[in-house]
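Just one protein chain is left out here, and the rest sit where they should.
Right, chain A next:
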Amino acid sequence: MYCFTEVLYHGKNHLISCNSAEKIMFSQHNPLFSVDGSLSSRSQEFLCIFLCACTSIICCSSDCHCVTFFLNLHQHSFYYFFYCLQENRQFGSKMTDSKYFTTTKKGEIFELKAELNSDKKEKKKEAVKKVIASMTVGKDVSALFPDVVNCMQTDNLELKKLVYLYLMNYAKSQPDMAIMAVNTFVKDCEDPNPLIRALAVRTMGCIRVDKITEYLCEPLRKCLKDEDPYVRKTAAVCVAKLHDINAQLVEDQGFLDTLKDLISDSNPMVVANAVAALSEIAESHPNSNLMDLNPQTMNKLLTALNECTEWGQIFILDCLANYTPRDDRESQSICERVTPRLSHANSAVVLSAVKVLMKFMEMLPKDLDYYGTLLKKLAPPLVTLLSAEPELQYVALRNINLIVQRRPEILKHEMKVFYVKYNDPIYVKLEKLDIMIRLASQANIAQVLAELKEYATEVDVDFVRKAVRAIGRCAIKVEQSAERCVSTLLDLIQTKVNYVVQEAIVVIKDIFRKYPNKYESVIATLCENLDSLDEPEARAAMIWIVGEYAERIDNADELLESFLEGFHDESTQVQLQLLTAIVKLFLKKPTETQELVQQVLSLATQDSDNPDLRDRGYIYWRLLSTDPVAAKEVVLAEKPLISEETDLIEPTLLEELICHIGTLASVYHKPPSAFVEGNHGVQHKGLPGSAGSAESESPDAVSAGAATEAPAAVIPSQGDLLGDLLNLDLTPPATTGPLPHSGGMQMGAMDLLGGGLDSLLGGDLGGSPAMGAGFGAPPAAMPPAFSAPVSGSLYDLFDLDNGVGMPLGSFCPPKTVWLPAMKAKGLEISGTFVRHAGVIQMEMTITNKAMSVMTGFAIQFNRNSFGLAPAGPIQVPSPLSPNQNIEVSLPLNTVGPVMKMEPLNNLQVAFKNNIDVFYFSCQYPISVLFAEDGKMERQVFLATWKDIPNENESQFQIKDCHLNSDAASNKLQSINIFTIAERTVDGQDMLYQSMKLTNGIWALAELKVQAGNPNYTVSLKCRAPEVSQCVFQSYEAVLKN
């Protein structure tokens, strides 16, 4: 607390004396205090500034012009402080800037204006400072633009810097005024002091005004070749800034080449900045070859890496990561030179180095000694990251999560560093827990369990829940520990803490699924807690347990009946589960429960508005009434085991993420394409030489990755595409017999239920998402040919790699009029897009409907969603005489600037001739962007399909299409939509297809073709769901063509 003794101020009009703190009230939080009313506002201001700065004032005295204060300051023991009051009562203390905020009066701007135009240098500077301070807190002081710019011509470096600060902020809103500053900039770029040269070029780049950029080119060119490296490195960044404002200008002026030359600069800082600038520019040109990495440039970068600043090292390392080494020796030598970065104090440098090493390690043979050494070297820096600030820890943990999935061996001995401290922030706790489970193995499971049990008694509910789930996951992952896990869970249930009990029951259900007939003895304990369950998931789990083990629970009917009372108040999940459980119960104990089952069936079918519930009710009803034996086989079928790791990242995505360690993508575990946000392109990175190694190294990685995130996922027998896609827990391949198709009633029901069936049945697993919404095959009627054992041959059968020849011509939609003659002074353009052998062509017919000759044709595209741009100038043999038309074919590339358009495939074109420039927009079929290598591996397809969330799925109908599936498949292949697998169920052909856009976005499709039905159904899944509509249009266009 400040202590105020006495202030005397003798001004022209006032004599104020304050004797004690009584008259001056203030708080530490608010520097404005209410002072005795007799003080003028100026004096108040003065006092407040003063008091903020001093910790305590011992005493003060005054004479006519000068007040002397004796200060006692905390940090600097005793200072005598002479505070000068100028004649004009300028309280211009340098002590604190807070005075600049004490006035918010309306006349402030006016007052500042006057001060800015003052003759006195000092006053001017003070005024500029006030302006800057206002700007800092978000006040609008743009009205002062001309006055501030006037202060720019000065020798005073501080004043100059302040004006520059102001200019950068407001030039955009006052472009015409900003021109006034240009001359000074140009002059400053010639200044003998390199600091000023650099400052000028730096500031010019920050002024985002088109008109100024042209004046900037010459000074920038000079600065890029400046003798002083400090200026060169500043200029390098400036090129990136300029590129952002006007990309064309930068290319035309040849700055990109100069920038590339700077990579060979003698000064490491210049190299680092050049790399940073090039990387930034390259980001807006996803496919351009700006950073042409070859062994020579690599060598230069690696040399600069050792000598530049920490930030420069990050840029360089990120750039190195894009390189693909020629062989394992080069890989090793790069790794050797990057390894020292692991000992850097800056964690971002460390993580970038880890990225480079993780990527290049893929190239190294596993039996190499160096490979083992490298693995060992990676562990300590990762562990060290965990002792940094919590925010850094969080990012590190998200990345470690990826690393342990890819290479669990690196951190397998470091379990303890992931133990949770009670004062870790919650976001760190949750991440640590996740990694602990990933690292859990037979060797360390005892410790892990002890820890998890400890966590289950913490305060934070979310964390406790996750800890309980983790115990369940351990049980499923490490078989030897299952028993201990179950007993730990039982202990936790005994605590009777409500949410702990509920979580425990949910995970115990999964344990039952994984180890059938082993732990059912605990059911009695679980049943005791029936009443305390109030969360749908826990209730559903409990009901599932009761239904599944109805024969062992004496009062199962009573228990289930008790749930039935409030049937309509339950959530859908619980209702569905209850329905199934009671049907199970009925099939097991038919004599006692007939009433119950009728009750639930009528509740589900007659009183429910939920179609899922109703449909499932009807299915059961009909099954039970037509063929109880079949019903038993269906409902009580043996369930496939659930998988060990339920949340592994899909392998292709994991590979991609490993290449993006340290980026936002790695924090969110989403592919970089999910971050497109319309404003920069996507570069898909793949691990070098990893396509084969992924499988050879961990044969079960793929199947494990294929499992969905749902807690009770089905393990597909590997390679069983159909079982997997169908996700039918009720029809394990082994037990599905060739059931008779007889019974018109039953078939009728199936037809009636159509495509929704599988989702209903899939839902039995407690909400595990059904895959395609369109698998209309009733499980009971599934032909035996589709059970697992034969799936291998199925694959061959439907492997279309070689079986289908390329169709003759590519699909070419008819031309449409893009630019009518009446809108373009007689110029008419009609056209279309086509893809021929990997090249996108814009086919145009240009007609001259004017009376005069047309010449000088040129074309330009606006930024568009996929970076389409003309690959060269348009070739029109001009002049084009009146009434003449000409066919032009313009090859396009996809390296142009990217911006998301609406609709996505919209292209805005500027077309120029000797008369004028005309603008039109057209839409290209997205199929021209389907790359030739868009055929996905089958396994990858499976995993990807599952990994893409269901909300990304969209379904479309194609009406009146009379092709059979082979013809459709052929036609689609002509636009690079590849059929990966095909199967027939009940006369419906299902085609599974993939396609890849030029920017690396994959789209997956399921096409349903039914003989005799002219309506096709396409289900599309894509990580970028916005492309689905366009993809569908391509389907429709090509199939109907």
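The rule is short, and it goes like this: contacts are C-beta pairs under 8 Å (C-beta built on N, C-alpha and C of every residue); 3 or more make two chains touch, one makes a residue touch a chain; residues count from 1.
Quick note on the criterion: contacts and distances are computed from a predicted model.
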item: Omitted chain (choose from "Translation initiation factor eIF2B subunit gamma", "ORM1-like protein 3", "AP-2 complex subunit alpha" or "AP-3 complex subunit mu-1") - UniProt protein name; value: "AP-3 complex subunit mu-1"
item: Residue among A:G372, A:P425, A:P516 or A:P628 touching the omitted chain; value: A:P425
item: Sole contact to the chain not displayed, among A:L116, A:V182, A:I314 or A:A1005; value: A:I314
item: Touch criterion as defined above, residue of A:N322, A:N862 or A:T984 at the omitted chain; value: A:N862
item: Candidates A:S387, A:Q442 or A:S562 - the one touching the absent chain; value: A:S387
item: Of A:L664, A:V839 or A:A1011, the one touching the omitted chain in the full complex; value: A:L664
item: Positions on chain A contacted by the hidden chain, ascending; value: 28, 31, 52-53, 73, 75-76, 79, 81-82, 84, 92-98, 100-101, 121-122, 125, 129, 132-133, 136-138, 156-159, 161-162, 165, 169, 172, 193-195, 202, 205-206, 208, 228-230, 234, 237-238, 240-241, 244, 268-269, 273, 276, 280, 283-284, 307, 309-311, 314, 318, 340, 343-348, 350-352, 380-381, 383-384, 387, 389-392, 394-396, 413-414, 416-417, 419, 421-423, 425-427, 447, 450-451, 454, 457-460, 495, 497, 662-665, 667-668, 672, 675, 677, 679-680, 862-863, 897, 899, 908
